[in-house]
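These notes are about the structure you will find just below.
As you look at this complex, bear in mind that one protein chain is not there, while each of the others sits in place.
Moving on, here comes chain A:
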Amino acid sequence: MSSYTNTYEVAVGAASDAAPAPSRDGNAASSIASRSDSGGSLPNARELASGPSADTLDATPWAASDAAPRVAHQGAASAVPARQSAHLAASAQHRLSSLDALESEAIHIIREVVAEFERPALLFSGGKDSVVMLHLATKAFWPGKVPFPVLHVDTGHNFPEVLEFRDRTVERLGIRLVVGSVQEYIDRGELSERTDGTRNPLQTVPLLDTINANRFDAVFGGGRRDEDKARAKERILSLRDEFGQWDPRNQRPELWNLYNGRHTVGQHVRAFPISNWTELDVWRYIERENIELPGLYYAHPREVFRRDGMWRAVGEVSQPTEKETVETRTVRYRTVGDMSCTGAVESDAATVAEVVREVALSTLTERGATRADDRISEAAMEDRKKDGYF
């Protein structure tokens, strides 16, 4: 055993002793100690699937007392080899929080793309990820204004309050909005309605046509790698051919923070500056930066009916069948997409702080909970991306 690991053990012990971390439900227990309770054995799958058992709630990864992180780092300092501990002690003041580090990374990417491309644009739906993207862009170019237009593909089934929010936001920032309309394609007979009524997959053609018509060579999106296993393999700069297709087998290696955006005529690049953010990071950032969102992200009473294990809003394009009963429930949306495929979750989280807590405690992924289109098959997102979806 090397001396390194020996000293190390002492430090880990010290850290967990000194910093009893409250678990998710507030009980005092260090996260390391509570993990060892499970002894490494696998929880019964059915038990976990049936809901948050005491075990799942207990060892929350992010639970810790106020003092925990600092104490833990001091503990670490005694454990690392001498060469490193000197630096560690000195560097306490020069340490970015994870949220600041993610923000800085995103701003660096946004500036790189704006500097290297001729006609960038941002996909902006009024959904939380695209709102965060626009906020990051305003910070990246301050005191200048955002130097690119925003682009929205309107499925014709969007929530009216989200469209209103979209229009108000672009007006406030003084930026140009370019809209591609799925409805117009359907009216012209160039796209046909799917039997399941979902219009999300229909966005691809209007998106590509709008990109081509405006000669956008780089399109920012708010896609995150934690959303889906196809997105987990997406590059930060993703090269697309003239059909907008994603070829996972032929991606450029992405090294350090050097981004290669070279492309040929007809190709364009999708840029995902918040690739490394999780849903929780997005909400924490919204809270910290006091970013306004469409109201349906927060708990509100709404007429809903149950379909595919989700609460669906009653609206022009989503009507209950005879067997489905309409009731009024307090719900909120975790994702905001096409009304025909986006479900709400029951929630009392009416403020951003309450949403942060709810997301931290959630036992379902956001797409699993609220997107019917991703339930079509295990590879639904992969298929859409290959066809040019964002």
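The rule is simple: a contact is a pair of C-beta atoms (placed from the backbone, for glycine too) under 8 Å apart; a residue touches a chain by one contact, two chains touch by 3 or more; residues count from 1.
The rule is short, and it goes like this: contacts and distances are computed from a predicted model.
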Among "Heterotetrameric sarcosine oxidase alpha subunit", "Thiol reductant ABC exporter subunit CydD", "(2Fe-2S)-binding protein" or "sulfate adenylyltransferase", find the name that the UniProt record gives to the complex chain excluded from display. "sulfate adenylyltransferase"
Residue in contact with the excluded chain [from A:S192, A:T264, A:N290 or A:T325]: A:T264
Quick one: say which of A:H152, A:R270, A:R284 or A:R312 touches the chain that got left out. A:R284
Based on the whole complex, identify which of A:R111, A:R194 or A:R306 touches the chain you can't see. A:R111
Hidden partner interface residues of chain A, rising order: 1-2, 4-6, 8-9, 11-12, 15, 19, 21-24, 26, 30-32, 35-36, 38-42, 45-46, 48-49, 51-52, 56, 59-66, 68-70, 72-73, 75-76, 79-80, 84, 87-88, 90-91, 94-105, 107-108, 111-112, 114-115, 138-147, 172-174, 225-226, 229-230, 232-233, 248-249, 251-258, 260, 262-264, 275-276, 278, 280-281, 284, 351, 353-354, 356-357, 360-365, 368-369, 378-379, 382-383
